[in-house]
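Quick one: the structure is below, and I'll ask about it shortly.
One chain of protein is taken out of this complex; the other chains stay put.
Coming up: chain A.
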């Protein structure tokens, strides 16, 4: 059973009164709330139902934008598979080192490997160089730590007490201190 809200009640009651399962003709157009089939040569019916325009528009847009992507992609994939085709597996000829994209079978994979990705051997060797450089840094830092620990332990090296200083900042601080003394004097509480 339909539950009528207060606002729609009069409308609902009118619908029931007009008993719309039997057609209701106004100016030669039949109004009905029954489900209508979209046949061409029946009676001209207008279906009194909530608008399905948003649903139809959504489907339109969905199909359109899907096809905008699918049709070019499908055409490209069809061309690659039919007119170029996948490669044949062959043993490596003597004295020939294949290029790094020739290790893939499908033409699109080969294209991506050749023009988009880097040479895997180059990446491998670059990464190993990076590892080696970081390893040298680790060794240097470990050695420094070890030296400072030993100096602290044995207390036999003057450099343990040496604090590196930059005279430029010392001069600036001295100048500031002298100006303050000239202004304020040495009248201060400890």
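Quick notes
Just so it is clear, contacts are C-beta pairs under 8 Å (C-beta built on N, C-alpha and C of every residue); 3 or more make two chains touch, one makes a residue touch a chain; residues count from 1.
One rule holds in what follows: contacts and distances are computed from a predicted model.
Entry comment: the absent subunit's protein name, as recorded by UniProt, is "NADH dehydrogenase [ubiquinone] 1 beta subcomplex subunit 10", drawn from "Vacuolar protein sorting-associated protein 33A", "Adaptor related protein complex 4 subunit mu 1", "NUBP2 factor" or "NADH dehydrogenase [ubiquinone] 1 beta subcomplex subunit 10".
The chain that is not drawn here is touched, among residues A:94, A:132 or A:187, by A:132. By the touch rule set out above, chain A reaches the unshown chain at residues 81-92, 98, 102-105, 110, 124, 127-128, 131-132, 134-135, 139.
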